[in-house]
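First, the structure itself, so that you have it in front of you.
Every protein chain but one is kept in place in this view of the complex.
Moving on, here comes subunit A:
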Amino acid sequence: IDELRKLSWSGIPKRVRPIAWKLLSGYLPANVDRRESTLQRKRKEYFAFVEQYYDSRNDENHQDTYRQIHIDIPRMSPEVLRLQPKVTEIFERILFIWAIRHPASGYVQGINDLVTPFFVVFICEYIEEEEVENFDVSSLPEEVLQNIEADSYWCMSKLLDGIQDNYTFAQPGIQKKVKMLEELVSRIDEQVHRHLDQHEVKYLQFAFRWMNNLLMREVPLRCTIRLWDTYQSEPEGFSHFHLYVCAAFLVRWRKEILEEKDFQELLIFLQNLPTVHWGNEDISVLLAEAYKLKFAFADAPNHYKK
């Protein structure tokens, strides 16, 4: 598994990504002999949850949660298959079950986005990635879809286990990380930091979403998937390494940031960064920068404290 982590850090080939993600997330055991039985057990367990909880979605104490999820699903990443009723149903079940089983946070807007990469990667085991955009999901056998659903649920749960304080009341994890991002940027690029400060741009105004949605709103889905190859290979990838990626991401736009001379323009730019054409190359550069930052600062926290 350590070998797999090392190899995956710089990107996983499409063909093996589904199995690699299941291993890296800790959903599947490294031991080959136990994999099939684990899969079967976990899939059964998930559908037992569905049976146990899903009917309660219209109960008084759960209907708010369900309604919020129901409203948010059609509003997810436009790139995906979100408008197919079959997909909507699957996402609603995954999110509702997760919310019910994690009452400390419940459903928080943004969590809905985090299912998508798993779902898309796992579905690509059965179709070509290029087809995803206009693929009719209901043409897949029911059993295949059920497996994808259960696997997506468990992998998403594993991810969220590592960043749960992002989504508990008042989202303390995010507050903390935005603060840390600010400190980090003030150390690595004082000019950018001062410029933002001068124009009264607060990090919370743009970086809240970077933390809450793990940059998914800022880059195309294909880039998120590549990013997650690394996050899942890196120890505390989603909870800690992400911070360095965010810092590298901000500084990546230093030229444009320094050119903008007022609060309005700065904030509009920072909330609509031009990444539409980004590909693996851009992500690789970003990750390399982030790695350098981590190397320079991670083990010496005082380096970036004022």
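The rule is short, and it goes like this: contacts are C-beta pairs under 8 Å (C-beta built on N, C-alpha and C of every residue); 3 or more make two chains touch, one makes a residue touch a chain; residues count from 1.
The rule is short, and it goes like this: contacts and distances are computed from a predicted model.
One chain of the assembly is not displayed; among "Putative peroxin 5", "ATP synthase subunit delta, mitochondrial", "DNA replication complex GINS protein PSF1" or "Ras-related protein Rab", its UniProt protein name is "Ras-related protein Rab".
In the complete complex, the hidden chain is touched by one of A:Ser25, A:Asn213 or A:Gln232, namely A:Asn213.
Among A:Val32, A:Ala170 or A:Val276, only A:Ala170 touches the chain that is left out of the view.
Within the set A:Leu145, A:Leu160, A:Met180 or A:Leu267, the residue that contacts the chain not displayed is A:Leu267. Residue A:Val108 is the one among A:Ile12, A:Leu28, A:Val108 or A:Ile148 that touches the chain not shown.
Residues of subunit A that touch the chain left out of view are 67-68, 71-72, 74-78, 83, 108-110, 112, 169-171, 202, 204-205, 208-209, 212-213, 217, 264, 267-268, 271.
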